[in-house]
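Take a look at the structure below.
Of the protein chains in this complex, all but one are displayed in their positions.
Presenting chain A:
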Amino acid sequence: MTDLTVSDLAVNYGPVRALSGLSLRVPAGSIVAVLGANGAGKTTLLRAVSGTLRFHRGLARGMITFGEARLSGLSAAAVVGRGIVQVPEGRRVFARMTVEENLRAGGLGRSRKDAHRARDQVHELFPVLRERAGQRAGLLSGGEQQMLAIGRALMADPAALLLDEPTLGLAPLVAARIVETIKEINARGTSVLLVEQNVAMALSLASYAYVLEVGEVALEGTAAELAASDEVRRRYLGIADAVEGQLVARTLPRWSA
């Protein structure tokens, strides 16, 4: 089966090490989440998979494979050709192009007929993209831009979708809509690697999750295990339970000092 496997990945930006010794696996057809604070290396991980490190002068060592195919060292376009497409953080729609042209840009590598069929599926998933087909993408709302960014990635008919903080900066209702869509896309057989700071949301979607801290995997487990873990609850879910007392006790002296 086509599992996405990252083994012993290390990434440097010049002298700065962003990731070290990172290994993870996205089994075919699953949703796997990567959690962590800003600067933990989540985006770097996606860049390494999608072949865009070179845009940031980053250098990767280690092995990334998708099924039998080796992804390390491939250009971004070649990675897309292997069936892995990334939706970048901050949506990055082509603002000066129309919604329709944005979708077309996502399906350029395919035959006219396939691209046409993919576009119909995207329209079905996001009817608003059909209504706004002729509008400039820069004029869409944040939620619509996120839908366009996901739709644009789906145009290449990916076997695995990489999502970088897809609900960042969206209103709760819109975010919930995006979450539903991710489930729907996954239900159609596409694997999803989801990078998120919103831990509650990510754990509700994913079956397995990794927690990154300063470039290394600090914790991993099934979503249920992680959601139940004290560490995750305290640090990421803001649920302190019994630990609250200790925390206060530990911080107070510093404040009074």
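One rule holds in what follows: a contact is a pair of C-beta atoms (placed from the backbone, for glycine too) under 8 Å apart; a residue touches a chain by one contact, two chains touch by 3 or more; residues count from 1.
Definition applied: contacts and distances are computed from a predicted model.
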Expected UniProt protein name for the omitted chain (select from "FAD-dependent oxidoreductase", "Molybdopterin dehydrogenase", "Branched-chain amino acid ABC transporter permease" or "Rubredoxin") would be "Branched-chain amino acid ABC transporter permease"
Contacting the left-out chain: of A:Leu24, A:Leu45 or A:Val85, that is A:Val85
The one of A:Ala76, A:Val128, A:Leu168 or A:Val214 in touch with the missing chain is A:Ala76
Full-complex touch with the removed chain, picking from A:Val122, A:Ala153, A:Ala175 or A:Leu219, is A:Ala153
For chain A, residues touching the missing partner are 50-52, 55, 57, 75-77, 80-81, 85-86, 88, 92, 94-97, 101, 104-106, 108-109, 152-153, 155-156
